[in-house]
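Here's a structure for you.
After this line comes chain A, so read on.
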Amino acid sequence: MDINAYLIVAGILFSIGGLGVLIRKNLIVVFMSLELMFNAANLGFVAVSGYLNLISGDIFVIFVMVVAAAEAAIALGIAIAFYREKGTINIDKANELKW
Partner candidate 1 sequence: MDTKDLLVWSIPFFPMLGAILLGVFGKYLKNYAGYIGSISIVISFLFSVALFITVASTHGFTAILYPWIYASTFKTNISTYIDRLSVIMLVMVTGVSALVHIYSIGYMKGDKGFARYFSYMNLFVFSMIMLVLANNFLLLYVFWEAVGFCSYILIGFWYEKKSASDAAKKAFIVNRVGDFGFGLGVMLIFVSTGTLNYTSVFGMMPSLPGYLVTIIALLLFAGAVGKSAQFPLHIWLPDAMEGPTPVSSLIHAATMVTAGVYLVARCHVIFSYSPFASHVVAYIGGFTAFLAAFIALTQYDIKRIIAYSTISQLGYMFMAVGIGSYAAGIFHLISHAVFKGLLFLTAGSVMHAMSGELDLRKMGKLYSKMKITAVTFIVGALALSGIPPFSGFFSKDAILADTFNKGYYILWIMGEVTAFMTAFYIFRIIFRVFFGESHVDPSVHVHESSKVMTIPMIILASLAAVVGFIGIPPFDHSLFYLFLHRDFQNSFVFSPFVNYYPWFLLSSISVLAGALGIYTAYLFYIKQAFDTEKIKRIFKPVYELSFNKVYIDEIYDQLIVTPLKNFSVYLWRVVDTFVIDGAVNGLAQGFASFSGRVRRVQNGMVMSYALTLMIGVIALLAYYFIK
Partner candidate 2 sequence: MGLFLKYILSILIFFPLVSGIFLFFINKENERLLRNLATFLSLVEFIISIFLFVYFKSSAYEFQFVEKFRWIKTFGATYYLGIDGVSLFLILLTTLLSFISLLSSYKYVKVHVKEFVILMLALETFMIGTFAALDILLFYLFWEFMLIPMYFIIGIWGSARKIYSAVKFILYTLAGSLIMLFGLIVIFILHYDQTGSFTFNILKLYHTHIPLGLQIILFIAIFIGFAVKVPVFPFHTWLADAHTEAPTAGSVILAGVLLKFGIYGFFRFAIPLMPEATLILTPFILVLAVIGIIYGALVSMVQKDLKRLVAFSSISHMGFIMLGLFAMTAISVDGSILQLINHGISTGALFLFVGMLYERRHTRLISDFGGIAKKVPILAALFMITVLSSIGLPGLNGFVGEFLILVGSFKQYTVFTVIATSGVIFAAVYLLWMFQRVMFQNITNSKNEQFKDMDLREIVTIIPLIFLMLYIGLYPTPFLSRIDPTVTHFVNMINHHKYAYNLIKAKIGLFNA
């Protein structure tokens, strides 16, 4: 099994996600980019896990998915609350916590 292909895909996914987080202003899109980074990491986990014939990577993936799901619920809740407060979901407007 050629692990490199998996890892390259994971790397590309991660980079796309990272760029998305850095560039996009829409809270939902940023959040989706973040999910993309998670899944890139998950892909890496399963790939290596399969390559080394271990199970711990798979377990980790399950973990991450569970945490990500919980996090998604909270994050979307925050997004809604934020929208109610500001009337927008542009994250540049969320800059009050500074200095």
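Candidates were picked such that all candidates are chains of the complex that A comes from, given by their letters.
Here, a contact is a pair of C-beta atoms (placed from the backbone, for glycine too) under 8 Å apart; a residue touches a chain by one contact, two chains touch by 3 or more; residues count from 1.
Predicted model only: the values in this text are computed from it and were never measured.
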*Between 1 or 2, which touches chain A here in the complex?*
1
*Under the touch definition given earlier, write down the residues of chain A that touch candidate 1 in their complex.*
18, 21-22, 25, 30, 91-92, 94-99
